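Omission of a single protein chain aside, the complex is shown with its protein chains in their original locations.
Chain naming follows the written order as A and B, and within any one chain the residues start at number 1.
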Amino acid sequence: MAATTSAYDPGPPPGPVPAAPRAALLVLADGRFPAGGHAHSGGVEEAVAARRVVDGATLEAFCRGRLHTAGLVAAALAAAAALGTDPVALDRAADARTPSPALRATARRLGRQLLRTARATWPHPELDALASAFPRGAHQPVVLGAVVRAAGLDGADAAHCAAYESVSGPASAAVRLLGLDPCDATRVLAAVAPAVDRTGAEAVRAALRVPESGTGALPAASAPLLEIGAEAHAGWPVRLFAS
Amino acid sequence: MHLHHDTEPHGHHGAASGGGHPPVRPDGTRRALRVGLGGPVGSGKTATVAALCGALRDELSLAVVTNDIYTREDAEFLLREGVLAPERISAVETGACPHTAIRDDISANLEAVEDLEDANGPLDLVLVESGGDNLTATFSRGLVDAQIFVIDVAGGDDVPRKGGPGITTADLLVVNKTDLAPYVGADLARMAADARLRRGGLPVVLQSLRAPDGVREVAAWVGARRAAWVAHP
Partner (left out) sequence: MTAPGTAEAGRGAPSGVRATARVTAAPDGRGGTALPVLTGEGPLALRRVRADGGWARALLVGAMGGPLGGDRLTVRAHARPGARLGLGSAAATLALPGQSGEAARYDVRLTADAGAELRWLPEQLIVGAGSDLAVATRADVAPGARLVLREEQVLGRTGDAAPGRLTSGLRLRVGEQVLLEQELTCGPGAPGGWDGPAVLGGHRALGQLLVVRPEFTATPPVARLLGDHAALTPLAGPAVLVQALGRDALEVRRVLDGALAELDAPDTGP
């Protein structure tokens, strides 16, 4: 050891140094991660216009519904992609779980935008291959899973990230659309957080069955109003959010 | 009235590669020059874009991305004006935050630019028009190679003095609607002097699009930027 002298002696580490990367997940899940999400309301813009979401309580109900349907499906797709499942098969499975063409187009747009940012952030040959295979974009959760791999994270990280995104996007859009107190929206996210954790875990369990059972093992929870509302929203001549 | 014209491009070319976007096409030629137009609501951004398209479309292959807070309105204006074919105009939704879409998260705009290039073949120039915002809104260098900030005399002749990032740092400041100055009591000389003071040598154009060929100076500036962009090694 070099005989460096320093007045500061941190002493022995307080415990085992965590080996699993964690900060990369914070980077990826940060609402300011520049992958286009800010312009998408996750269906809240239509739900606000239809007066189904009017306040914090209805926002929470919206978030719970979205989490357990589209959120669970996205989380499982992301986890499966992060675990190395063929992205082409997962993308088809995502199509089958997304009857609304407006939502399929949105998922591909967001996937393409995420991939652009991720390739600049965590360059990785698998991301390059994904971009070549899907020049018009793969479903966002499938891309998310691949990005998670490139960032050195795991399937549970992918699932939690997707599950969280399924509620964080609508919550921040509701702040802008309803003039909701930002504290109320954040309280909704905190209230839903345990369900996000459970959803992430359920998604990972499903993803782990894919190697043996195929993509049919992935959840397919459906939310009719999200799908119908997405088609309504796509037809608006004037809108603030892309979806 | 052209107060100052700095023909030297203001750096940043090498930095215009955000989001993993190299400034060259796969075939080695430089991609289209991207020019952003920002400024407050109603200052005449869309009218300037329309006039620029009219002035430049014969010599350059052009496309426009609009970021109006109400998506498609600007695009429809451009279509009505007949300045560009519909497939050369793309509208981007901004989630009620126009400045986010041009500065903090430029994904949707980059995608729109790419799609326009894919759909229309190699382009020479892409104009990216921001949604009307406040004086702090500026474009990311990852999205545009040069930016024009458009204010108008009716917005108050103290705007240049107040400054703000758009006024002070834009590659070109346009003071629009000079024809309205007598009606709104705006002191054009004062606006020009304040702008010069704030901008430390960056160019300023005062224009009225009601005048014949009113966009000429801005078009010339864009043309010079385009020439410098192509010549860049």
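Quick notes on this one:
Just so we're on the same page, contacts are C-beta pairs under 8 Å (C-beta built on N, C-alpha and C of every residue); 3 or more make two chains touch, one makes a residue touch a chain.
Predicted, not measured: the structure shown is a model, and the values here were computed from it.
Counting contacts over the entire complex, the absent chain touches A. From the set A:His68, A:Arg112, A:His160 or A:Arg239, the residue in touch with the chain omitted from the display is A:His68, counting the whole complex. When the full complex is taken into account, the listed residue touching the unshown chain is A:Leu225, out of A:Ala29, A:Ala120, A:Leu208 or A:Leu225. Only one residue in the set A:His40, A:Arg97 or A:Arg239 touches the chain that does not appear here, and it is A:Arg97. Within chain A, the residues in touch with the undisplayed chain are 43, 47, 52-53, 58, 61-69, 72, 92-93, 95-97, 99-102, 104, 195, 215-216, 219-228, 231-232, 234-235.
The rule is short, and it goes like this: only the chains that are shown with their structure count from here on.
On the side of chain A, the complex with chain B involves touching residues 32, 34-41, 109, 112-114, 116-117, 119-120, 173, 176-177, 237-242. Against chain A, the residues of chain B that register as touching in their complex are 18-21, 69-73, 92-97, 100-101, 104-108, 110-111.
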